[in-house]
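What follows is a single structure, and I will ask about it in a moment.
Yeah, one chain of the complex is gone here, protein chain that is, but the others are all in their spots.
Chain naming follows the written order as A and B, and within any one chain the residues start at number 1.
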Amino acid sequence: MGEILQFLLSGLTSGAIYALIALGFTIIYNATEVINFAQGEFVMLGAMFMATFCAHGLPIPLAFTLAVALTALAGILVERLTIYPARNASPITLIIITIGLSILIKGLAMFMWGKNPLPVPSFIGEKPLRIGGATVVPQSILILAMAVIAVWAMEIFFQKTLTGKAMRACAANRLAARLLGIRVEPLVLLSFALSAALSALAGVIISPITFATYDMGTMLGLKGFSAAVLGGLTSSTGSVLGGFILGILESLAAGYLSSAYKDAAAFIILVLMLLLKPEGLFGKKEIKKL
Amino acid sequence: MKNHYFALTLLAGVLLGIGLFNKNDYYFNVLNILLLKGLIVVGLSLLMGYAGQVSLGHAAFYGLGAYTSGILTAKYGWSPLSALLAAQGVTLLAALIIGIPALRLKGHYLAMATLGFGVIVYVIFKEMIDLTGGPSGLVGIPPLELLGHTFLESRQYFFLFALILVLAILFALHLAHSPFGRALLALHDSEAATMALGYDTGRLKLIVFLISAALAGLAGSLYAHFAMFISPTSFTFLHSVKFVTMVVIGGVASLWGALLGAALLSVLPEILTVFEDYDVLVFGTILVAIMIFLPEGLFKGLGNLFYRLKKCKN
Partner (left out) sequence: MKRWLFVLLMAFFLVTSSSIWAAKPYKIGALFSITGPTSFIGEPERNTLVMLVDEINKAGGINGHPVEVVIYDTEGEETNAVKKVTKLIVQDKVLAIIGPSRTGTTLAVIPFVERYKVPLISCAAGIKIVEPVKAWVFKTAQSDRLAVKKIYAYCQAQGLKKIAIITVSNGFGQSGREQLKALAKDYGIEIVADELFGPKDVDMTPQLTRIRAKNPDAVICWGTNPGPAIVAKNMRQLGMKQQLFMSHGVASKRFIKLAGEAAEGIILPAGKILVAAQLPDTDPQKKLLLSYIERYKARYGEEPSAFGGHAYDAFLLLKHAFQKAGADRAKIREALENAKGIVGIHGVFNMSPTDHNGLDEKTAFVLVRIKDGDWQLIK
């Protein structure tokens, strides 16, 4: 009993991280139809900024806020400097741009911070808590709580605010949104800022557990992408649930099957999903079978 | 078509010249790897330019070819040729399993499915240690042997690879200009219209996907014998991305563009070594800049530029 609880808790922690990254993918995809392969780099930037500010002795809440804000700024810069000038190009061109960006950002990070992992202090102590037969570090609970709050805040933003509604309209039908007088460009910019901030949040809260390394983003990005596809790529609720499902399945696979194939688990789920239920768990059913 | 034949003859001539007069094995080895990348890129260009589909898992097909050939020759003593044929079978089977369901659907499902497939195959290469040698690689792959001739020198490999690439280009050009190719091109523009003309678009796409996977698998088999050692690090997701990038940088719509992209992306890192640690930065910047300023790729972009310059002069 303690064992399965342990796996679930571990899965929820990774799942929360995947969920935040997946949400980032969805937001940008909805605004631009671009799969942003630099998404993982935003996670890394968040963690790196956090490590730097903590090393300079900034209090954790301040370091936290600065790290997320700076990464959001990086998201804005990325959109203005690369996506905006190429906005009329085909989606595949834009995707290649994001791949180039990911190489570029990773290279820059390697320069600024070096190649070694950087430690980040734990936010609220390291004394493990016992829940049932399982143990968990306080940081894991913090990760869960913060992810839930962030997702909930996003949901309110999309459902209640005018800007959020405009973004949803834009995602549903860009041309119609334009006809209604919604200006799409500022929304694209906003989507990059939001998406970068969410990913940075993921990076910041996980950094005390995993440390910050310049190349930590790629695998996290791919897993987040799998989670987003699992949830249907266009649905924000779907991608969040997709993230948690992926995290838990991965942890169960490592615990009960074989840790060797743990990394494959996420992608086996992704492929099976695409082959069996291509619209995702919660995606819109607009794909026509030809 | 005439222009294409001219270009192909030119390419074949240049390759023959290099093969006859170059004495430096280093150049041969660099070119050999470039020729194999060319082979992969030709297939991928057909898939992307004509069928309008993207594969983010071509490194996996490349790896399947390499590992099947490598395992069968190194561990089970098969002859390289029969192993190569078996590798083609394995690659095609894998492509069928992924392609049939993914290509029934509209949109970029193939891209996502191949991405997942690529990572899974990579993990298998890493974890099936008894078979693949695991992360530290597969040793003991014998050199290539065809019709009683053993390939021992880089120059011999060069002639073989060059011949195969020229044949592959010839095949791709013919395919593109056949009724089948025209149907594909129509498919790229409008899937509905092509269907209305009575074509089974899903099957068209599947056939092109199989061809491109087979070419990647072939390149893999050849690479395994040429290098005599393979390890999973050569077949990662990033390699798949690099292949797609080569095609897009050169220009999705053109076979020659794709080859240009392959050459550029292979040569660029060699030149960029003068930037030492900064080379990744320069590489990333160049990639982003090309895509922003020449979104249709280098081939067409440079062509347009040249055309405009000429007009200005007049």
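To be clear about the criterion, a residue touches a chain if its C-beta (ideal position, glycine included) is under 8 Å from a C-beta of that chain, and two chains touch if they have at least 3 such contacts.
Since the model is a prediction, treat every value here as computed from it, not as a measurement.
> Who touches the missing chain here, B:228, B:268 or B:282?
With B:228, B:268 or B:282 as choices, the missing chain is touched by B:228.
> Write down which of B:12, B:30 or B:268 is the residue touching the left-out chain.
Only one of B:12, B:30 or B:268 touches the chain omitted from view, namely B:30.
> Pick from A:38, A:89, A:254 or A:274: which residue touches the chain that isn't shown?
A:254
> Tell me which residue among A:41, A:79 or A:263 touches the hidden chain in the full complex.
Spelled out, the listed residue whose C-beta touches the missing chain is A:263.
> Which positions on subunit A touch the chain that was left off?
That gives, for subunit A, the contact residues 3, 6-7, 9-10, 13-14, 17, 115-117, 119, 126, 128, 135-137, 206, 209-211, 213, 215-216, 218-220, 251-252, 254-255, 258-260, 262-263.
> Since one chain isn't shown, list which residues of subunit B touch it in the complete complex.
Subunit B touches the chain not shown through residues 24-26, 29-30, 33, 126-127, 129, 134-137, 139, 152, 154, 227-231, 233-234, 273, 276-277, 279-280.
Keep this in mind: only the chains that are shown with their structure count from here on.
> Report the inter-chain centroid distance for subunit A and subunit B in whole angstrom, where each centroid is the mean of the CA atoms.
Here subunit A and subunit B have centroids separated by 31 Å.
> Under the touch definition given earlier, write down the residues of subunit A that touch subunit B in their complex.
Within the complex, subunit A touches subunit B at residues 37, 82, 85-86, 88-90, 92-94, 96-97, 99-108, 110-111, 218, 222, 225-226, 229, 260-261, 263-264, 267-268, 270-271, 274-275, 278, 287-290.
> How about subunit B: which of its residues touch subunit A in the complex?
48, 54, 98, 101-102, 104-107, 109, 112-113, 115-117, 119-120, 123-124, 127, 191, 195, 201-202, 237-238, 241, 244-245, 248-249, 252, 277-278, 280-281, 283-285, 287-288, 291-292, 295
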